[in-house]
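Note that one protein chain of the assembly has been removed; the remaining protein chains are unaltered in position.
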Amino acid sequence: MSDSRPLITLTTDFGYADTYVAEMKGVILSIAPDVQLVDVTHAIPPQEVRSAALAVAQAIRAFPPKTVHIVVVDPGVGSDRALLAVEAAGQRFLSPDNGALTEVIDNDSSARLHRLTEPSFWRHPVSPTFHGRDILAPVAAHWILGRDLADFGPEVSASTVVRLDMPRSVRGESGAQGQVVRVDSFGNLVTNIARADLPAVEPQRLVVSIFAESAVGLCQYYAERPVGSLVALLGSHGRVEIGVNQGSAAMRLNASPGAPVSVTVGR
Amino acid sequence: MSDSRPLITLTTDFGYADTYVAEMKGVILSIAPDVQLVDVTHAIPPQEVRSAALAVAQAIRAFPPKTVHIVVVDPGVGSDRALLAVEAAGQRFLSPDNGALTEVIDNDSSARLHRLTEPSFWRHPVSPTFHGRDILAPVAAHWILGRDLADFGPEVSASTVVRLDMPRSVRGESGAQGQVVRVDSFGNLVTNIARADLPAVEPQRLVVSIFAESAVGLCQYYAERPVGSLVALLGSHGRVEIGVNQGSAAMRLNASPGAPVSVTVGR
Partner (left out) sequence: MSDSRPLITLTTDFGYADTYVAEMKGVILSIAPDVQLVDVTHAIPPQEVRSAALAVAQAIRAFPPKTVHIVVVDPGVGSDRALLAVEAAGQRFLSPDNGALTEVIDNDSSARLHRLTEPSFWRHPVSPTFHGRDILAPVAAHWILGRDLADFGPEVSASTVVRLDMPRSVRGESGAQGQVVRVDSFGNLVTNIARADLPAVEPQRLVVSIFAESAVGLCQYYAERPVGSLVALLGSHGRVEIGVNQGSAAMRLNASPGAPVSVTVGR
């Protein structure tokens, strides 16, 4: 078995009802028929670039080096917003220049960024409303087949591209303040408070509070508390997460992204 | 990298909750383990053959020659309706004979059509309620492995198969009359009015009207108009499309397939 089978992932807000995702795959496979394709998700809420930025940052850690990740959440399609190819953290990214790669670029100071300006790699005629299919998909295929980043257009500086103001947690004397950044399909509330933000005491002494409720003690897993109880733990991406054992914390607390969360030390 | 990796797509009304799609893939891969599988969509509304016909016609242009497209929207499964294998436009199609291939057949006067009658290529016993798994899937696998269309059953004439009466646009003296044929997941209204139907004036002079509203000027892309404004443009498949920049035209206009649309020349 080869250890070099090329791998391309797709993250979009196209949903599962339309043919748009399949069209991108058709274009990729027309050029690179042997590529392995993986859907990250196509259920990014329409035009919510921030959700895409979080999804991509979270997913890529599980992928092998040189994977090409295409991210298409593109409310500005057709306008003069740029399209970017980025090498960062050993992986590769293609996206409109709208902030979807914020986390990726911010986390690697040696990231290489290029604008896509070389039309010989594109599918023609280019539809002004579907650059994902006509520009990003064929560029991904050519990249995975061995073209260098520099072939696709000129280098740009990280300081010149759009970056979103991602909510950061604050570490204070009495603990950490952050917020819910994502609600998963189980209703678990994923926050932006990382392990390193936590006060250095035994996990059992930590108190995680949201609205008027608190979970005392940071657990290892959901089933550690009785069914229906609020549970706080470090989730599978190393962030504080609030759940309900076999239930939905989002529904019980009526919480959504932006809800403030604090972690303090109990008595 | 080989340039001949076989490619099969699937378009169904099976949804994403049941195991039906996976069963078709299991049958295909049991026969042709190296095939590349692509889902076009499984969210065709139950038994809406017309939606499948539109989806397939739209998706195939992005796929390489010889791709096999399986289309299963099959309210008549088990009855004496035929099953078809079709070569058209350089690609290949398998579907119940119920009109799902109307556009494909109508657009290629040299299409080759055969009925599937040769049971040696089928999975046995054939379930009377799942021909997709037991007939179309194994035939797709054998076809992609090199069998000829004629091996699967006798040729039939295009005039003898079911074709749907697809709504056509009308080009008159004062402009084009058509209708909404599809609403995508962004709420964009895709019509059946093609570029060739448009009056030969500058795009800025065209007026696209639906119900009591009009968009003046054919844009290139959604973001050309202010957020929340109605936008008319030529969509990514070359048809007039009505959208709302960063919003849903379907919700704003309460429009669905069948809604009449006209394109006229403004003053």
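Order of writing sets the chain letters: A and B. Residues in each chain are counted from 1.
Just so it is clear, a contact is a pair of C-beta atoms (placed from the backbone, for glycine too) under 8 Å apart; a residue touches a chain by one contact, two chains touch by 3 or more.
Keep in mind that this is a model prediction, so the values were computed, not measured.
When you scan B:D18, B:D148 or B:E213 for touch with the missing chain, the hit is B:D18.
Shown as candidates are B:P75, B:P154, B:G228 or B:G266; the residue that touches the absent chain is B:P75.
Interface note: of B:G26, B:G172 or B:P203, the residue touching the hidden chain in the full complex is B:G26. Note on the undisplayed chain: of the listed residues A:T117, A:T160, A:Q204 or A:Q220, the one touching it is A:Q220. In the full complex, the hidden chain is touched by chain A at residues 1-5, 7, 9, 16, 36, 38-43, 55, 58-64, 67, 184-186, 220-224, 233, 235-236, 241, 245-246.
Across the interface with the omitted chain, chain B contributes residues 6, 13-20, 22-27, 29-30, 32-34, 37, 46-47, 75-79, 127-130, 133-134, 145.
Convention: only the chains that are shown with their structure count from here on.
If you average the Cα atoms of chain A and of chain B, the two centres end up 31 Å apart.
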